[in-house]
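Every protein chain of the complex appears in place save one, which is left out.
Order of writing sets the chain letters: A and B. Residues in each chain are counted from 1.
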Amino acid sequence: MTVLSLDGVTAGYGSTPVLREIDLAIEAGEIVGVVGKNGVGKTTLMKTVTGLLEPTAGTITYDGRDVTGLTADARARSGIGYIPQGRDIFPDLTVEQNLRMGEHVNADGDVTRYEEVYDLFPVLEERAGQDGGTLSGGQQQMLAIGRALVGDPDLLLLDEPSEGVQPSIVDQISEDIRAINDELGTTVLFVEQNLGVIQTMADRCYAMERGTIVDELTSAEIADEDAIASHLAI
Amino acid sequence: MGTDAFPTGVLGRFEGPNTVGSGTRFWAALAVTVVALLAYPSVVGPFAAGQLTRYLVSAFLALSLAFVWGYAGILSFGQNAFYGLSGYAFAVVVGNLASPLGTTVGVGVAILFGALSALVLGYFMFYGGVRDVYVTITTLVVTIVLNTYGKTASQVFVGSVNLGGDTGVGIGEITLGAGPATYTLVQPATYYVIVAVLLATYLGLRALVNSDFGRVMVAIREDEDRAEMLGYDVKFRKLVVFTIGGGIAGLGGVTYMAWGYSITPEVVFSAAAAAYPVVWVSVGGRKTLSGPIVAAVAIEWLRTTASVQFPEFAKIGVGVLMIASILLLPDGVVPGLRGASRYFDRHGLADGSRLAIDRARRAVGRRVGGPIAVDESSEVVQE
Partner (left out) sequence: MVNGLNLAFQYLQGFSVLVLAAVGLAIIFGIMGVINLAHGEFIMVGAYATVFGYHDLGLPLVASMALAVGVTAAFGMVVERLLIKRTYGRLFDSMVVTLGLSLVLSQGMLVLRGTSEPSVPTPFGTISYGAFSQSVYRVALALAAVAVLVGVYWLFTRTEYGIRARATIQDEGTARALGVRTERVYSTTFAIGSALAGLAGALLAPIVSVTPTMGGTYLVKSFVVVVVGGPSVVLGTGLSGGLLGAVDAVVTNVYGQTAGSIVLLVVTVVVIRFFQDGVTGFTDRVRDRLAREGT
């Protein structure tokens, strides 16, 4: 079942389009990556999918419904969990309050996944009463992921999960995402530049160049360093 | 810039992307307006001409705010402060140097005083890092302080002139010149002089705004940080703009004295008085120069007439006008009218109306939550 598809999506800031005619489709239970150098429009893609940016052309279909005209919060409440680049946790709210903000996802369900989140990231339970801004980069990443998971989303969006996080935590996080996908069946779409993350997490991935999708790579091709390196700044 | 052709040469300097109106049609319309203005007193008589003089004085204040707000993004409630200070300065100089030369010097001193006050306040704010809304609040507070102080300054003398507290200050007559060559300014000459000065100021600002300087001003209005990063000294330029604005307000103050011969704190420094330029410029269109002038004259005329016929409703009308103008025509009436005429030119009356209604319906729909029903009902609405 196709969870998310973009057809001919064009978007940008002001008069110049950053995304041009993006076509992609994600099936339920997949972990799909979008790989590309700096500046190709990866974050813009994420923002367009979440609804923070309105496309100038094309349609976005989620769970069989056309959500192109839907506001960001309405989309989130349909079951899309979002982990922004740079974590963007709420620095003056406590860890627990941050997590509570994630409950709005899947507004029609009563399921909350606090247990799973605390199992995955015990440090969050330890520091539940602390302000989010006092956590380290890696811990904030965990909080951002936990926050996105708490409401039991069907689709998880990650914008460069490795950016600004130390390498050892990055590996841990990639494995955690895989585990979440295995155990909860959450579909994942992420954008990345980090080769290691892509290779650990992705079932398959799209390659982006200058605002459009130029290639699609299978897991075998992802494992092949040369094939994937050509799409990155290596 | 549309289908109007640019005349080259002299007129070209007065046209550009930063002002509305260009080409032969515009200049012809302007010429007709000027001729009409000049003929006005002969047609309607001295009293009506005197009224129009008052409204034209307001136009200076409107221009001064349009300049700093529309072109540099500084919403100032302080133009009235400079306007009033200049009026007072003029009265003080004329009162102390009771001579034609003194009066002539007084004109210059008053305008300079307006500009200088703006320079001082501007320096304090911009070089102190005061941003955006706090600039607006500061200008409003300064104007209110002047009002509060002015009303109590009843035995305060500057030289031999008493500031007069809430009854203010007056001057006798305005005789300019020096030695044997003097000239006493009275109506209707006052009217003609003010029309001439207003026209000159308008054209001067037009040229300035369409020059390189004007382009940078607009860049600063649109995105201050980006202008800074491109290497422009934003603080200095804002200060220059604010000072010029103060000078224009000062010019307005002098013309005000030429019209009315007296000044009180309540008329120039009250919060209500400080709000009117904002009304004129919002309604007229703050990214234009002609819009605010037309709006100032029209609104002041409406307000004065309404105050006589329906005194209670005059202010309510102004309030409604402000609300309606921002909600319906956020860029002001002049650009709105121009846009409307262009639109109907392109689509024709019937099609154009239908398209406009469609667009309005869709816009309203989006504002109240989108064409697609959300989570609660989970229905898919076919586009």
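The definition used in the following text is that a residue touches a chain if its C-beta (ideal position, glycine included) is under 8 Å from a C-beta of that chain, and two chains touch if they have at least 3 such contacts.
Everything numeric in this text was worked out from a predicted model, so none of it was measured.
In the entire assembly, the chain absent from the figure touches the shown chains A, B. Screening B:L97, B:A207 or B:A275 against the full complex identifies B:A275 as the residue touching the chain left out.
In the complete assembly, the contact with the undisplayed chain comes from A:R77, out of A:R77, A:R113 or A:R127. Considering the whole complex, the residue from B:V44, B:V120, B:A178 or B:V320 that touches the absent chain is B:V320.
Note on the undisplayed chain: of the listed residues B:V20, B:A49, B:A62 or B:L75, the one touching it is B:L75.
Panel shows chain A; residues 50-52, 71-73, 76-77, 81-82, 84, 88, 90-93, 97, 100-102, 104-105, 107, 147-148, 151 of it touch the chain omitted from the view. Contact between chain B and the unshown chain involves residues 69, 75, 124-125, 128-134, 136-138, 141-142, 144-145, 148-149, 151-152, 271, 275, 278-279, 282, 312-313, 315-316, 318-323, 326-327, 330, 367.
The rule we apply is simple: only the chains that are shown with their structure count from here on.
For this pair, chain A with chain B, the centres built from the Cα atoms lie 51 Å apart.
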